[in-house]
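One structure below.
What you see is the complex with one protein chain gone and the rest in place.
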C-alpha cells in the first residue's frame, strides 16, 4: 500500500499534523501487539466530521490515526452485554466497523464521505474482559471501493487476546445529499 | 423446514404455550410485510434465559416468537447514530444478530446455549426513520450448526423498506462452563 | 423490486424477446421449487456477451433468464469433486456466482459490465447427486452496486434439496478498458 500520495490530502483534510503524532510508520498489517501509545488527540476537523453519537454511547476513544490504520479502545460496560455477560457481538461489530470506516476514510480524497456496503465478522473468543482495542486497516484502497480488515482484542495480563476479525467493504460517496463527512 | 418435531421441545423449554400465541403458522421465509401484530408477551422462562442488557440499551422489544422465526422492534435513538444521523451499522447488526440468535435458539434442544460463530451483513439503504423491525429466520437447523437469515426494515408510510440483510452461523453449545442460556 | 422500467433496456440489450419466453412473471424470491421448465435458448446477443469458458468446463446451461433472476443447471462430474466425492465448494461457488452476476447484469443499464466485488457462501448439505440447479436473484439493484442472493439445489426424488446459499455484491463497470460485457 503506497500511502505517500495521501499524506498531503490527509493533512489538508484535518488541517493538522496531529495525524502523525504517534511517530510510528504506517504498518501494512497490525502485528497483534498494541503498544502502550499515549492517547493521541485526533485532529479536530477530521474527527468532528466523523463524530458518531454511538461512539459516546460505547465510550470509545481514539488510540491512533494513521493513513490506512485507525485504532480505537472501549471499556467493558454491563449495558452492552448479551445473555452470558460478554460484550454483544453487535457491539464488537460496531467498534470494528467504525475503526474500518475511519481507516478507509483516511485514504479517501477530500470531499468524499464513507459508507459501509457490507461486512463479515468472525467471533473467535468471548468478548470478556475490562478493556478492548480495535484496529481497522485498509487492505485495498480505491476511488469507489475500499476493502478493510479489522481485529478486536481484549487486553489480558501481559498482552492481548484476539476476539474477532472483520472484513468490510466501504464505499466513497461523492455529492450525495444528506451524506457528508 | 420441518418444525413439528420441535414444538414439544419448545413448549418444554419455555414451560408455556405463549410461544404460539400469535396464531400464525411458522413461515419458512419472511414475506417482506410485517403485519401489525399485537406485541406478544414472550414466555417468561425462555426470555429470561436470553435476557440481554444490550436489548434494553437499544430499547428493543419482542414482536413475536415462533419456532424458527423471531421478530424484534426498536425505535430511532440519537445515541445510536453514526456521523450522518443514521442508526450505526453495528447497531443494525446488534438487533439482527439477536433476532437470528433467538430464532436459532428456538429450534435448539433443551440445555443448549447459542453463540454466534460469524455473520455477514449487507447494507441496502440508510437506517433512517422512526421505527425499525428485524426478523430472524432459521434457514437450516442442525445439532451443532444452525444457519440463519435476517432482514431489517424501517417502517415508512404504508409499508416497510428493507435496510439490511444478514446471514449468520450460530453454534449450539453444550456443557461449557460460563455459557448457559 | 420494480422491474418494468428495465424491460425495454433488456430487450434492447439482447435484441430479442426471448428473455421472456418462459412466460413466468419475475418472482421477487425463488420459492424453493424449480418447475420442470423447457430449456430456453437464451437471446444470442445477451448470452454471447456473457459467454464464459468456465461454464462450458462445468457443462452449465441456462434454464431461464428473467429481469433480476437467472437459473442455471449443471450435472455431476467426477472431475469437479473434492476428497469425499462431492462437488467442490468452489465449483458450487462458481455456478452461483455466475447465476448472481447474470441476474445483476439483467437489470444493469446498457453499456455496463458486471464484476463481482465479494460474496459469502454457506454450505448447508453435501453437493452430492446427479443434477444441480442454481438460481440467482437481485435483492437490491443500483446504478453502481447490486446486491444479489443465490441458492443451489440438488435434484432428488420428488423435489430439491438446498445445498448452499450465497449473498454477492456486484459492481456495474462503465468505460473501463478491457472490461466489456
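List of remarks:
Order of writing sets the chain letters: A, B and C. Residues in each chain are counted from 1.
By our rule, contacts are C-beta pairs under 8 Å (C-beta built on N, C-alpha and C of every residue); 3 or more make two chains touch, one makes a residue touch a chain.
Computed from a prediction, not measured in an experiment: that's the story for all the values here.
Among A:61, A:77, A:122 or A:144, only A:122 touches the chain left out of the display.
By the touch criterion stated above, the residues of chain A touching the omitted chain are 28-29, 32, 120, 122, 124-125, 139-140, 147, 149, 162, 165, 167, 169.
Within chain B, the residues in touch with the undisplayed chain are 117-118, 120, 144-145, 147, 169, 171.
Mapped onto chain C, the interface with the missing chain covers residues 49-54, 56-57, 78-84, 88-91, 93-98, 113, 115-123, 126, 178-181.
By our rule, only the chains that are shown with their structure count from here on.
Between chain A and chain B, two chains of identical sequence, the interface residue sets overlap for the most part, with shared numbers making up over half of the total.
Fitting chain B to chain C on C-alpha positions gives a rotation angle of 180 degrees, to the nearest 5. With each centre defined as the average position of its C-alpha atoms, the distance from chain A to chain C rounds to 36 Å.
Under the contact definition stated at the top, the residues of chain A that touch 2 or more other chains are 117-118, 120.
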